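Mind having a look at this structure? Questions to follow.
For this view, one protein chain was removed and the others were kept in their places.
Up next is chain A:
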């Protein structure tokens, strides 16, 4: 319906007015009589064929998965040079370990009812940390919710994680969001929200802003393979391509969207095959190989920054954890499969093998790191748990830039109720208690 309509309107305009628009200033597409090339405006590079044949997806080989080191930690890409020195490599390793240690502790704390919700990133630490390590500090990050390793690498502190998870008064979101919805203006980590894939077009808008600023920085945008089924994924990649936006899309393809296996998510060759359809340079990498993720992201960042083009990276992994603390994944997959994955390949152990082969890491250091990390996490945990919740008045602030009369009235109404029924409301845990309204 609509295309017809839209197409009709311009035709009624006077020709003189149309002459000023760029679309009509383009040279006409003319086709010589014996041309073997299609000159339809919608596909100018296409050749004519006299063979009636459909392009079958099964005839196109699956896109290969790039590896830098193999499962034994041995370098298999002999050509690419990576600028990962000892210091950087150890930071990457430590951040992966810290993310996994924090995950274990916070998962248990949710089970004990001390926080309301949690999502671990087990098996995907390499994707998050490896990609973040390839970014510049001023690059913008939009994430989904399973990228705590990236935030950690960027410099998000354990205190910041814990304040958000406990929704205390130091939480940047003022206790309004569920746990795991992190953000940081200081680190250019855009706020995580629950609706899936909505951040993908945001990232493209942010990338266009960087382009207009003539900035060398780029936007990194994370999402899962399930989120890539949302319309926002389609909209975003298409706009990114048509507007030449400096954005790197990183899809974590971990095989599951909650209970839905990829077989029920899509029928094509993963997410990577779609990038080509949008005219976007694309690579598929082994997400358990932090070096491959790093190498691919670094090259993608270069393309986005220098050539002002979007890039798509599909990082393959396996979600060894439950989807969240509200999910028991053994209801839809066999425990033995998960155990198998855990044993066979893990980004942390794989990278550790490489570090050990370089003599940059030892068993003793491993034990010390894990002990210290656990202590650090628990210290931040205890501190955040003791902190009070934000003041009750924060219910009403930040809806608009300035409170409207309606919101002021409603705040007064809540104050009146609390004063009229003091025994019905325990406000002790909120900052300032009753006075906090």
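Criterion: contacts are C-beta pairs under 8 Å (C-beta built on N, C-alpha and C of every residue); 3 or more make two chains touch, one makes a residue touch a chain; residues count from 1.
The working rule: contacts and distances are computed from a predicted model.
One chain of the assembly is not displayed; among "Light-independent protochlorophyllide reductase subunit B", "3-methyl-2-oxobutanoate dehydrogenase (2-methylpropanoyl-transferring)", "tRNA (adenine(58)-N(1))-methyltransferase non-catalytic subunit TRM6" or "Trafficking protein particle complex subunit", its UniProt protein name is "3-methyl-2-oxobutanoate dehydrogenase (2-methylpropanoyl-transferring)".
Note that of A:41, A:195, A:363 or A:428, the residue touching the chain absent from this view is A:195. Looking at A:39, A:91 or A:234, the residue that reaches the missing chain in the full complex is A:234. Note on the undisplayed chain: of the listed residues A:203, A:338 or A:392, the one touching it is A:203.
When the missing chain is restored to the complex, the residue among A:149, A:173, A:287 or A:310 that touches it is A:173.
Listed by residue number, the positions of chain A touching the unshown chain are 1-6, 8-10, 12-14, 17-18, 20-24, 140, 171-174, 176-177, 181, 183, 185, 190-191, 193, 195, 198, 200-210, 212, 231-232, 234-236, 238-239, 242-243, 394, 397-402, 404-406.
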